[in-house]
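Following: one structure in structure tokens, then a few remarks.
A single protein chain has been omitted from the complex, and every remaining protein chain is retained in its original position.
And then chain A:
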Amino acid sequence: MTPRTRYRFHPLVAAAITALTVLAGCSAGSSVQEPTAGTTAGSSGSASPPAPADASLAIGFVLEPGSLDFTQADGAAIPQVLLDNVYETLVSQDQSGAIVPKLAESWTVSPDGLTYTFQLRSGVTFSDGAPFTAQDAAFSIDRVKADWKPAVKAGMDVVASAVATSDTELTVTLTEPSNSWLFRMTTRIGAMFSRTGVADLATTPIGTGPYAFGSWNRGEQIVLTRNPTYWGTPAALATATFRYFQDPAAMDNAMLTGGIQVISAVQTPESLAQFADTTRYQVIEGTTNGEVMMAMNNGRAPLSDVRVRQAISYALDRQQILDGAWSGYGSLIGGHEAPTDPWFTDLTGVYPHDVAKARALLAEAGQSDLRLTLKLPPVPYAQAAGAIVVSQLAEAGITVEASSVTFPVWLDQVFGQADYDLTIVNHVEPRDISTIFGDPAYYTRYDNAQVRDLFAAGDAGTPEEYVADYRAAMETITQDAAAAWLWSFPNLVVADASVRGLPQNAIGESFDLTTVSVG
């Protein structure tokens, strides 16, 4: 090779390497949205929408699904589009979190809590014309255990059998009583599929809902169309378009120029000022299932000492963190669970901001020069809150070394191996308190047999015992300062002033369009 050819070749290779580097650099930025992905709206259709018109609506989202088959692929993006809109469940949640009928008109539970008998609606058909019967319901439940891949399928483990006793009656037998099972039936694992409609779920979803799947341009948008043969109140929208934006500024611009009419979840609360004109826009603020918490590694000294964890809890000024990190949107929580959950208790008074008390507890625990690490995932709320936490803990004499890690590193080191002292993450799964604090092997490493017994007893007890036991567990976990709960993640929606019926609180896993209309 002559010097001249080499000269021409090198810059190209250099450019290719630059390309690779830039692309690798994208990883941090684009994984940013992942942990917040579950913060979507949902409700059950209790309000009656106006008579059908031919209105269309485009809604902006952040995370696009990889496929349309939530029986095989995990992630919040697929049920966000399809659950409640295309697929329906036997039972559903209303805006206050209560379980209400959907495809089941009613149900009874045997006194021992083991047998559920559902009376199903008749005259319901799937979007491909096939009728919905109890046989389809039994098939759908069996299929979760047999064919589903994602971890959420474990919610169906407690089912011993699902049998169609007639076309409209379904009997489900559990191996042990479980209140949480009926709740899980409102989530994606409770979605009803047609026995003849599961051949190509990744690209052709078939459900009983008010909307049918229309089209999907990858990288751009998914279109749902009104299901003309829907059994219930017909959808008010002729088409609903889910448009995907990786860049929050691009989503804001689309909203400002009429490209979309709804921002499903505001990613940067400080940008809300652009939508202050109430004649054109409305800002809806509600709650989600997300708890932003600073997890503390309960299994590693010195955080295994409850006094150290309590000292940290006293050292934090949560209002200051919420104001600084999330512009004050959201509400303070002292314990782990969303405000819409039945056992939610306001525990914000347990650890008021008290630096003197924090110092006293540290001295009692013999910690004179406490040094901890804080591993932050690349999400805006964690990055913003992290800096404030570091300075607040410094006031109490705790030196915190904060570092940002990529999401895969966070998954591996923090979540996988519990190799961390402190981290900040938004736990978005609904009713996840028993997952996070009921398993000593979970990354929180919280190990309390009494709490585990409460979870087990509550799940097996009456609905009243369920609430009481979970509430008691939540209080014990808070007393133990198993984590420092920072704030309840808000549901922030921006919409054109003409859009009606958007759910205020993000209760379930879907962006529920059943009550939404325009004009």
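Criterion: a contact is a pair of C-beta atoms (placed from the backbone, for glycine too) under 8 Å apart; a residue touches a chain by one contact, two chains touch by 3 or more; residues count from 1.
One rule holds for everything that comes next: contacts and distances are computed from a predicted model.
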Protein name as given in UniProt for the chain not displayed, "ABC transporter permease", "Ferredoxin", "Aminomethyltransferase" or "Chemotaxis protein CheA": "ABC transporter permease"
Selected from A:S122, A:N217, A:S391 or A:T462 as touching the chain missing from the view: A:N217
Touching the absent chain when the full complex is considered, from A:D247, A:E364, A:E395 or A:E464: A:D247
Residue numbers in chain A that touch the chain omitted from display: 1-2, 4-5, 8-9, 11-13, 15-16, 18-20, 22-24, 26-27, 29-34, 64-67, 69, 72-75, 149-152, 154, 202-203, 217-220, 243-247, 249-250, 253-254, 256-257, 259, 407-408, 411-412, 415-416, 435
